[in-house]
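With one protein chain withheld, the remaining protein chains of the complex are depicted in position.
Up next is chain A:
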Amino acid sequence: MLKIQNLRVQFQTRNGPVDAVRGIDLMLGRGETLGIVGESGSGKSVTAFSILQILDQGGRIVSGELNYSGVDLSNASERDLNDIRGREISMIFQNPRAALNPIRKVGHQIEDVLRHHAQATVQDARAKAIAALKEVQIKDAEARYHAYPFELSGGMCQRVVIALALACKPQLLIADEPTTGLDVTTQKTVMDLIQALAHERQMGVILITHDLGLAGQYCDRLVVMKDGAVVESGAPETLGRSATHAYTQRLVAATPHPGKTLHELVLGGTETPVPDQGDVLLSAQNVTKTYVGKSGPVHALKGVSFDLRQGGCLGLVGESGSGKSTVSSIIARLQDPTDGAILFEGASLLDTSAKKFARDPRRPQVQMVFQDATDSLNPRHSAAQSIAEPLRHLGNLTNIQRRDRVHELAEQVGLPSPLLTRLPHQLSEGQKARVGIARALAVSPKLLILDEPTAALDVSIQAIVLNLLATLRHQLNLTYLFVSHDLAVIQMLCDSVAVMRQGQIEEMGETSQVLNAPETAYTRSLIDAAPVPIM
């Protein structure tokens, strides 16, 4: 149905032309699901955009043939393309909220597409839009027809986007990272939905993802891309068992799944010893947080208690809105709890209010690594300035000592020192993550709070960062509070785990015990939702 031959795409940049896609060949049959797997910058999204001819400005298809059911897409007129887009080939974008018009009711947005492609008339558009919503299993579709995007959850928005994309019954669906940013349970339902609809309509699907596990579970065939070229392709089982290309092998190894250990993620990795645990370092006792909402109080935390021993690592798992980030920011003393006690080495951390904690002598001892490395670095500060920032206020060092310390930290986290003068936008995601970790370690904290430090990273970089964290924990005898939604990651790094749900700890215990024999149904559903690749 779709045939791409020797596709080359070039982007004009300040430093001259850059080849984003260098001659790839792809084939997709009717009803087939093809997974394009690769890391950010591998050219997988550019490939998808070239199929629909919606490349960003400066991007240009240099050569190659894009053939869709006999139509040459690269030479088609804008008029023909407009007919094809949406009706024949459709696309689901990464961020569902950004893909929907925020000031239009979702039902109207679906009607727009239907009427644009003459699939509905004024009289029956509404009924067809509701039918489209029903098809993506939105409950109470008549009421949701009138909803604005902001009134819907992330998963619901993605369903609406899918309904939009499928409203005109396209033959080919391109899904660009459709579940990034969604919780695991939502991810599972969304992917199951796409799979079921594709099956029912005999629709071709191109799934673009960096998650090899996800692609392996839902695709008939996988294509692995690196630096704009296809390095390997084949059925998921074959790739998983006997990948021939070194890059694919590294990708397969880096994909976490239950039962894997941390050092297995990187090829030739060695096991890092787990530090011995000492006395209780941090003790949270019945911590509650209540916000004043427009319609009454919002209970973000309803009494959370846990102990964390010196040298231990506690994983906090939960879906978005479960309160896990609130816990971490309260422990990091960025905000005050409404009630409860937090003891650090036996003394209350709450003696100093969050506002004044910057001057507290214990400020250096509790540090944090943030979720989004890009967001957590000041865009105007170089890597060295960012790392030196805590030393400037909390360390008592001369300029020369501080510079040496920055270099020492950079070495510790594996950041080449020539990169220290660079600004954040000149660094890769993995390098930015390292800067964030180096900054948190700068003042030698005892407790490090890690708030989804690898959520925004590619799997292979995640593997390296996780191993780095394990090594640092051993070398510096650190205690970790690790917040994540990914059970597979928690399982490898943490020795105990607390499952959070709706502001409460649902289940807590040793990691192996909780994961192998969960006591609550919720924990079980979290474990089941994680993609388990056949590889």
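Heads up, the rule we're going with is that a residue touches a chain if its C-beta (ideal position, glycine included) is under 8 Å from a C-beta of that chain, and two chains touch if they have at least 3 such contacts; residues count from 1.
In this section, contacts and distances are computed from a predicted model.
Visitor: One chain of this complex is not shown here; going by its UniProt record, which of these names is it: "Nuclease SbcCD subunit C", "Acyl-CoA dehydrogenase family protein", "Spore coat protein CotJB" or "Peptide ABC transporter permease"?
Guide: UniProt lists the chain that is not shown as "Peptide ABC transporter permease".
Visitor: Given that one chain is not shown, which residue among A:146, A:392 or A:524 touches it?
Guide: Touching the chain that is not displayed is residue A:392.
Visitor: Among A:130, A:327, A:420 or A:492, which residue is in contact with the omitted chain in the full complex?
Guide: The one listed residue touching the chain not shown is A:420.
Visitor: Of A:121, A:378 or A:401, which residue touches the hidden chain?
Guide: In the full complex, the listed residue that touches the missing chain is A:378.
Visitor: Please pick, from A:332, A:427, A:464 or A:478, the residue that touches the omitted chain in the full complex.
Guide: Result: among the candidates, A:332 touches the missing chain.
Visitor: Can you list, in ascending order, the chain A residues touching the missing chain?
Guide: Against the missing chain, chain A presents residues 14-15, 329, 332, 334, 355, 358-359, 363-364, 367-368, 370-372, 375-380, 382, 384, 386, 389-390, 392-394, 420-421, 423, 425-426, 436, 439-440.
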